[in-house]
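First, the structure itself, so that you have it in front of you.
Heads up, this is only part of the complex; the chains shown haven't been moved.
Order of writing sets the chain letters: A and B. Residues in each chain are counted from 1.
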Amino acid sequence: MNILQAVAQTLARVREKKPLVHHVTNYVTATDCANIALAAGASPVMAGEMAEVEDMASLASALVINIGTLTVQSVEAMIAAGKKAVELGIPVVFDPVGAGATRLRTRAAERIIREVRPSVIRGNMSEIKMLAGLDVRIKGVDSAADESDSAAVARDLAQRLDCVVAITGKRDIVAQGNNICRIDNGHVLLSAVTGTGCMTSTLAGCCCGALKDPFVGTAAGIAFMGIAGEIAQQSLKPGEGIGTFRVRLFDALWNMTPEIVLRYGKIS
Amino acid sequence: MNILQAVAQTLARVREKKPLVHHVTNYVTATDCANIALAAGASPVMAGEMAEVEDMASLASALVINIGTLTVQSVEAMIAAGKKAVELGIPVVFDPVGAGATRLRTRAAERIIREVRPSVIRGNMSEIKMLAGLDVRIKGVDSAADESDSAAVARDLAQRLDCVVAITGKRDIVAQGNNICRIDNGHVLLSAVTGTGCMTSTLAGCCCGALKDPFVGTAAGIAFMGIAGEIAQQSLKPGEGIGTFRVRLFDALWNMTPEIVLRYGKIS
């Protein structure tokens, strides 16, 4: 079975298992992340209070940690949830939103990686370069970095941290050990909607919660979002724009089948 | 006037009175709750800071308390707001999201019920069974409980707590004293959109804020959501899915009239 076939089958696995995916995440994209997880067939729960994150993580099939609107307190809850999940063998997907933009974000991302040891790190080129200790220009939470060396950067960090590292951008890269997967799905409109990065991490969490292999799970989550973006864009009629595109993303994921993934998927 | 007629008239009352509905609620579904309240003709306000919840509750026609993303601090604010509302005779709708999933949620729900004594409790079967002290399987914030005995469970808890208890699921039940109302509206797609439970509690709050009778108000809020779900589903064209369905829910409630409620309502 090649990687495209494995990715396509992952969709069926998510729908079959309906994994509970615990999120400690931001308030800007939480609704969208919950709805994309439901559209994929998973069962999302958002819970970030220190007094319950360990209990909630214990019930979950996967944990997604996202620092989009982090607070000093929420970072502690992220670490507690993450440690509990790792202790119980539950995959942890980490989205280092805006790492590099402020010292708080950079330090929080570094601490989470060091103390939790997530299974998957997914970010844009700026965020991943920052975590890799490379020189980088940051502009808020959007990437401004050159993407030409993304495969090398991802592989290097993945090997150093012994986890899956994914860089999403024009071309998406997923790296683990010596494995590299390239995904050429997606559409530029995805970068004009807030939360498409967060939703990609959520989908990676849903997929990692449904099967044992975080490399395939991460590739699947990224591919599903990219394909949904293409289908949503193709459906747009004159006069429609980013508002309709955003609605159609959820439609596309809801109607997605393994066959559609096989037909649209550009994964190698 | 039968219950269906009373429910239909409630919609006209909400549009006429435009009740201010104060929410102490979660950040995942707050936008959707605000928009569904506006679509129903009410005026929502979200305010959860301890230092203002009593002031805000004092201005309101109804209070909705929702523990979807509770914190240790927010529970105190919920209780303060709830006590103030009860003191002033303002109806309080309580949505015990995820009660049973974590100890924090279960204890918070129990405290809110004991200290506030809400007028209405609306949850899914898992949540209500947990509050009733019955054995139950919980999976995150979604119900996994058998629903066959929902009428007996709702009536028992309603009598014990001397309030309205509503269980929403395939069939919805509203109980108060010896009164039981069954609502068979709704569509399975509603469970594939985050926040439809929260929005149902919001609508119950809007209706309870517009008339004196919390039994009818709760039934009305539940019926409006169910009917909106049916209308939204019927409007879907091939290729559309959960994203479009969610948009149409708001359209359906916005365009709902007492006549539509009479035509679609399956309430007994």
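Basically, a contact is a pair of C-beta atoms (placed from the backbone, for glycine too) under 8 Å apart; a residue touches a chain by one contact, two chains touch by 3 or more.
Values in this document were obtained by computation on a predicted structure and should not be read as measured data.
Copy number for the full complex in this structure file, with 2 chains shown: 3.
The rule is simple: only the chains that are shown with their structure count from here on.
As a whole-number value, the distance joining the C-alpha centres of subunit A and subunit B reads 32 Å. Chain contact summary for the complex, subunit B toward subunit A: residues 26-29, 31-32, 68-72, 98, 101-105, 138-142, 192-195, 239-244, 246-247.
Considering their complex, residues 20, 22, 27, 30-31, 34-35, 38-39, 43-52, 55-56, 59-60, 235, 246-255 of subunit A touch subunit B.
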